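The other protein chains are all here in position, but one chain of the complex has been omitted.
On to chain A.
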Amino acid sequence: MNDQSQSIALSSRAAALRGRPSIPAFLASGTKIGGTLLKAAALAVFAFLLFGPLANLALWSVAERWYAPFKLPVSYGMRYWEVVFRPTGDAMSSLATSVSIASLVVVVALAVSVPAGYALARLRLPWRTFIMILFLLPQAFPSVAIYINVARVFYSLGLTGTIPGVVLVHAAHGLVYSVWIAAAAFAAVDRDLELAARNMGASPLRAFATVTLPLAAPGIMASGIFVFLESLDEFTGTFFVGVPQVTTLPLLLYNASMGGNYQIASITALILLVPSVLFMLIIERFLKADVLSKVGQ
């Protein structure tokens, strides 16, 4: 303790000695203020570049009329919000389609990745690294070329333009998150707890259901949230496989925007932002450091 405070005193004295004595004090404080102003300005510019596009989106959502020479909307109002949230409107049915597709995707992805994750974390598998990389591939390849061929195969099976077709495409794309995170979650469960349950006479299945699975649940929840969001935001796959019958929110946004209806497009975009922002705020609660450190291993 004494040593430490002594060394701090020494180092601060050294710092004081190194502080250029040749510069008058008022000049030094001047450059310091200048530096602070510069930093504040840089931070402000950064904030503008970051939030400017989002502010423009928010403005469009409440602009009833906005055209060329006017820098801000000519008249404001919530008319388009009413249009979007009208129970019979396109947006509400798209929202329902999107949410039901995303929920089904979570069910499908977790149904295949909880067993796969357990096998990857606990059982002996040959070519384990290769298998892990295999799940990454759909994210690592330019996806448009894959989706056009999926659409072609689905067309001959009658799956294009159907909810199951879109669910399958989204689930394959999200599989890397669900498998990798589930494997990490199972790997982070203390093996001794399982062994203790087995020693007390629990069957392997019972030990899994009452010990391993509950302990891995937060990680699996996180992977489910990842998959849900991926599906909610997915555009390219739906664009090729879902048209023209399945209109999710991203497709509605695209159609409105290309049709020049910026208000509807902006409000749809804001709806899509809500889960993303919520997720960013709560993710750390689900994905603990011990699980995160094992992702991809």
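One rule holds for everything that comes next: contacts are C-beta pairs under 8 Å (C-beta built on N, C-alpha and C of every residue); 3 or more make two chains touch, one makes a residue touch a chain; residues count from 1.
Rule of thumb we're sticking to: contacts and distances are computed from a predicted model.
K.L.:
Leaving aside the chains you can see, what is the UniProt protein name of the one that's missing? Options: "Putative membrane protein", "ABC transporter permease subunit", "Ferrous iron transport protein B" or "tRNA_anti-like".
P.N.:
Spelling it out: the chain absent from the display is recorded in UniProt as "ABC transporter permease subunit".
K.L.:
Of the listed residues A:G34, A:P53 or A:G77, which contacts the missing chain in the full complex?
P.N.:
Going through A:G34, A:P53 or A:G77 one by one, A:P53 is the residue touching the chain not shown.
K.L.:
Need a quick check: the contact residues on chain A for the chain that isn't drawn.
P.N.:
Chain A touches the chain not shown through residues 36, 39, 43, 46-57, 59-60, 68-72, 111-113, 115-116, 118-120, 123-126, 131, 134-135, 137-138, 140-153, 168-169, 171-172, 175, 179, 229, 232-233, 235-236, 239-240, 250, 253-254, 257-258, 262, 265-266, 269, 272-273, 276-277, 279-280.
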